[in-house]
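Dropping a structure here in structure tokens format, bear with me for questions.
For this depiction, one protein chain was excluded, whereas all remaining protein chains were kept in their positions.
Lettered A and B in written order, each chain numbered from 1.
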Amino acid sequence: MQLSRPSSELRSGLAAATVALLGVAPAPARATEATSSALLYTEPNRVTAFETRADFTRQLSRERVLRYSFTLDALTGASPNGALRAGVPQTFTGPSGTATYRVAPGQTPLDDSFHDTRYAGSLSVDLPVGRLTTSTLGLNLSTERDYFSAGVSARLARDLFRRNTTIAIGVSGSADLVRPFGGTPDPFGLVSANLAEPEDVISTGPSGGLGRDDGEEGEGVPQGSEGKQVADALFGITQVLNRTTILQLNYSVSRATGYLTDPYKLITVAAAPGTANAGDPLDYRYESRPDTRFKQSLYAESKHSFGRDVLDVSYRRMWDDWGIRSHTFEGRYRLEIGEHTALEPQLRWYTQTAADFYRHSLIDGESLPSFASADTRLGAFDGWTGAVKYSRRLYSGHELGVRLGYYVQSGDSSPPDAFGSQVSQDLFPRVTAVMTQVSYSFAF
Amino acid sequence: MSAPRRRPRSLGRIALLALVLCPVPVVSGCATLGVEAWDRDQLARPEMKLGANATEDAIDDHIYFSKEASSGGRGFGGGGCGCN
Partner (left out) sequence: MIRPPRLSPPRRRVAFSHPILGVALWAGAVLAGPTAAGPPGTAATSAPSAETPGSIEAADFRLEDYRGKYVYLDFWASWCEPCQRSFPWLAHLEHLYGKSGLAVIAVNVDHDRKAAGKFLDRHPAAFPVVWDPKGEIAKAWNVEAMPSGFLISPEGEKLAEHRGFRDGDASAIEAEVAAALANQDREDSPGAGS
């Protein structure tokens, strides 16, 4: 069908006139593209997190690209402190050593003193090397009151076969500084031991933490701070399968060394089986994790367009030397409705096995294991997320998105090794969360 | 210690096998898989970019990183209009 173009002569006349007026070829416009997003994550009666992020992409001369981003995230509310739900009341002191909180029987011990704001930024630049190769260098920084991280990254990507294939290799490294409130606790440090003998409490810092070591004078490491280093590498292939399908496969490895323990998490020391109050909490110890972790993951993602709609499915398999294995399946279907609107239902299913040293409690009188943690984040559980995103293209390049999601995490409420009074408690309460997210992308 | 989970393991293995075998035609026939430079209209669409929701995904990843033991895996670009 020949498009009738009665105005083509007028159009060409206008074009000629414009060029004549300018006298030179029009200079290319260098726009900066920006996407910002804000998420509110709320677990009823538990933690609330607000995270906002803005990403900027600016085309520079000679095919270079500058990317920079800012992130802010704020956490309030209560998080589990690692101690086990019990049939008796429990009392804890927050990491700052001042706030005491009581937990009723049958309630999960939650510490609500986690109020912190994290600021993070990143900068990266794409530097082409020839027509088909791009190198990327990046820098990231992140800071919050008890944690600081600085990292660098480098990546090389090469296009092959008329840009139907892209292979990439990337490496990154980061150096983190952990400065726990109240100082770094001794691994398996007993909480009550210091309560009973207050003169043994080391309280050099403002927090005066219980059972916590604020560091010896004269050591090179600052008081109560620990280091952590992470090195990552990624190998990936992106392949165009046909006009409507693209596939990506990545293999990545990560090695973390240093202080990997959560300084605020406790493990219940329960009265041994056979005693009068078997299973009840007698004391608490600070957890202890290994000082190295080696993770590997395999990731595959495929995008397919069905007319104007797009289906995106991905799968990630992760395994590490802590004994954790996980699968993540994610699917999204973007349904285009009319010229300017789209609706995208999303589904995610996640499952992980427990870390080798994951324990819901320690047993009084037994010798201590090398490592132990009762952080449910390292336990075995399934997580489902269902969400719907509504997007609307407003005008030249601006797009608004609103997303509503629901996350459910469920683990084993009655693990086989529960004993005594623990058997009647829900030892892995279901976590539910509502996620509300608003995104806006524009150019300037 | 919780009981070993059999269902996710075999499901995961099948998925892994399928996805690992995918590159076999890629490696042996990369030159024939794909599209012509002038046929990349669909791939050029912003919704078809692999990093189409990068900002949202980054926020999600951070939330999941705080609640789960796995992180990362997602990659970089590739695909797109293949211009220049």
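Throughout what follows, contacts are C-beta pairs under 8 Å (C-beta built on N, C-alpha and C of every residue); 3 or more make two chains touch, one makes a residue touch a chain.
Remember, predicted model here, so these are calculated numbers, not experimental data.
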Touching the absent chain when the full complex is considered, from A:R46, A:R67, A:R162 or A:R393: A:R162
Of A:T76, A:N242 or A:S410, the one touching the omitted chain in the full complex: A:N242
Chain B residues that touch the omitted chain in the full complex: 25, 28-29, 31-41, 44-45, 81-84
Touching residues on chain A - with respect to the absent chain: 1-3, 5, 8-9, 11-12, 14-16, 18-20, 24-26, 28, 61-63, 131, 162-163, 242
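Here is the rule we use: only the chains that are shown with their structure count from here on.
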Mean-CA-position distance for chain B and chain A (Å): 18
Chain B partner contacts - residues on chain A that touch it in the complex: 35-37, 39, 41, 49, 51-55, 63, 69, 71, 73, 131, 155, 157, 159-166, 168, 170, 232, 234, 236-244, 246-250, 252, 254, 295, 297-301, 303, 305, 310, 315-318, 320, 322, 324-329, 334, 342, 350-355, 377-380, 383, 401, 403, 407, 409, 412, 415-417, 431, 435, 437, 439, 441
Of all residues in chain B, those that touch chain A in their complex: 1-5, 8-9, 11-12, 15-16, 19-20, 22-23, 26, 30-31, 33-37, 39-43, 45, 47-48, 50, 54-56, 58-60, 62-64, 66-70, 72-79, 82, 84
